[in-house]
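Structure first, commentary second.
Every protein chain except one is present and positioned as in the full complex.
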Amino acid sequence: MLAYLVRRLTYGVGVVFGVLLFLFVLFFTVTSPDDVARKALGERVPPAVIEQWKANHGYDQPLFPGPGAWTENMLFEHYRRMLTFDFGRSDADDTPIAQRIRSGMMPSLTLTLPLFGLSLLTAIPLALLVAFFRETYIDRLGVVISVLAMSVSILLYIIGAQYVVGRLLHWFPISGFDSDPQLIVRFLALPLLVGVLAGIGGDVRFYRTVFLEESNTDYVRTARAKGCGEGRIMARHVFRNSLIPLLTRIILAIPFLFMGSLLLESFFGIPGLGAITVDAIQGNDFSVLRTMVYIGSLLFVFGQIVTDLSYGLVDPRVRLE
Amino acid sequence: MEAHIVSNAVVGVLLVGLAALVVGVRRSRLWSDAFREIWVRRRGAICVIALYLTVALLDSIAWVGGMADGKDAVARHQAQSLIDRLFVDSQERSYSAPLAAHEFYGGAPLERPGSHLLGTDLIGRDVFYLSLKGARVALLIGGLTSLLAIPLALLFGVPAGYFGGRLDDVVFFVMSTLASMPGLLLLIALIMVLGKSTLAICFALAVTGWVGFCRVARGETLKLRELEYVSAARALGVSESRILLRHILPNLMHLVIITFVLMFSGLVLSEAILSWLGIGVDGSWGQMIDQARNELSRDPVVWWNVAAAGAALFGLILSVNFVGDALRDTLDPRTIREAE
Partner (left out) sequence: MSALLEVEGLTTTFPGRDGPLPIVDGNDLRVERGEVLALVGESGCGKSMTALSLMRLVPKPGKIVAGRVMLGGRNLLELPVKEMRAVRGRRVAMIFQEPMTSLNPVIRVGDQVVEAIRLHESVSRSQARARCLELFGEVGIPDPEARLDAYPHQLSGGLKQRVMIAMALSARPDLLIADEPTTALDVTIQAQIVRLLQDLQRRTGMSILLITHDLGIVNELSDRVAVMYAGRIIEVGTRPEIFRAAAHPYTQGLLRSNPVLATRGERLPEIAGVVPSPESWSEACRFATRCSRRFEPCLGEVPTATFVGDGHWAACHALAGESSEGGEP
């Protein structure tokens, strides 16, 4: 168990190093610091100004290690900064990135956590219901509705909900955010509705497939043959076996809750990490973008390790060695 | 070479490829049976897809000249596709509602009243025309990206699964690394670095999209490698490359087809999100929907632009999803029901 954990962690660290290398190639060699400076300052600025900008933003070292500069180069600096969570300042507006991330985390979580819970609470019971009525019209109808819901672009959900609920019915404010808990509920209602709607089709279909796969197994037939009722079979036999694929999907989704939702946040004016990322895209802010990618993969690697460990809890066949 | 000549050539190649595929499918009992079943189950959806394909093809065949002396003098000297030629001189000055005779705001008379089936947009372009042109963009995004991603996935996944060892370790590490980055963020990062050309966007979509299929291809190859007829071929001294080409690859084809179809709708939807973020492909339905943000807050509301683009996008994605579902049911052995 301990040996497994150590091996798994080592591999995770390897993957994070791989991600950092990928980011370096992308953000330092394909687009050099000179390009970034020109994007920030304009095409026709004198080289001296560019050098000054690079010095201010900490891009003024050679890219690769060479004789006498084993640590004084961008590659080393890139790894050092990222691994010590010293993210520096934004390329666009000079604010400290770490501070922006800290301030964006809470608004993101206030949106994504309820969204995640609501999605699970609607999709899993619906999928169980549809799977319970397999090969009937309820099942077929459920699948068709799921596919219909999946085929609508999330953009249309956003526009549609905002127009119908916000403008025609005037139920909820169209966008905005507040730290007052009572107001938050009103501001979050619309993005939550859109988020649940946009995800439910794919979720129900996925969970239904998992449940159906389990209900077609031999041990379910055995349970029926010994006189088990369908409800008991679903709850005791099918659901417990479905936990294995379900956990993978659920645990792996948790890290991304911290990253927020790009579209929902930017559109509904929630100042979370998603909105910060969208600002970074619009402002050509490479430093913020690569920090977000890095944090995202850190969380993902962590989530994956937790998933692997959780297999040992739900599946007696898995031994963590 | 001129862009439209390249485009015409590509269309030609694609048509020849399609014809070859049809002949190949008809020759194989297994495949023709499978496709007949899908045709029976999803006739409507397949017809809709064929309609989109036809529009996209008509919009891809272009040539210079042969235009009547219209108002648009520039168009006469540019390559115009068949679709362009149908809508020559359809330009108005601003918004007009479907089949209206006057401009939507202000009420100035239109150049060609009543001719705009779905109205015109902010700068007076015919919305029906724009919606039709979106088909080519969508199919280009889905098709080009799949053409990049699927061979890439096979190229890495199949040898990794077949040979195992160090090669497998490296491929698996690369896949883990790419998969650990949040998909949309990675996509955005790539596009911002590579630029916003159509090719760059498709490349970025391919880089983020190939990992999933690569994992499937690797897993399936691992399974196939252990099958008896592969061991038998190896025992008989058949070369490794021949085994890969004759025994492994053909047995992955059903997965390739399922992946292609399921990936396609995901790609087109992703592009719509990118358009929304301002880094999409020009002329896509996503861009038309993006514009609607402002149009829906106008008073009175301009709805036809977003309705047309949304319906066009929805129609394509829905039919592709339906066909993809049927394909998975028919071709994926895991779901084939046991007769006994």
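The chains carry the letters A and B, assigned in the order they are written, with residues numbered from 1 in each.
In this text, contacts are C-beta pairs under 8 Å (C-beta built on N, C-alpha and C of every residue); 3 or more make two chains touch, one makes a residue touch a chain.
Just so we're clear, the structure is a prediction, and the values are computed from it rather than from any experiment.
Residue in contact with the omitted chain (choice from A:Thr10, A:Asn56, A:Thr217 or A:Gln282): A:Thr217.
Residue-level contact of chain A with the missing chain is found at 134-135, 216-219, 221-229, 236-237, 240-241, 314-317.
Quick note on the criterion: only the chains that are shown with their structure count from here on.
A straight line joining the Cα centres of chain A and chain B is 25 Å long.
Of all residues in chain A, only 11, 14-16, 18-19, 22-23, 26-27, 30-31, 143, 147-148, 150-156, 159, 162-163, 167, 213, 256, 259, 262-263, 277-278, 281-282, 284, 286, 289-290, 292-293, 296-297, 300-301, 304 touch chain B in the complex they form.
In the complex of the two chains, the chain B residues touching chain A come out as 173-174, 176-182, 184-186, 188-190, 192-194, 265, 269, 272-273, 276-279, 286, 289-290, 292-293, 296, 301, 306, 310, 313-314, 317-318, 321-322, 325, 334.
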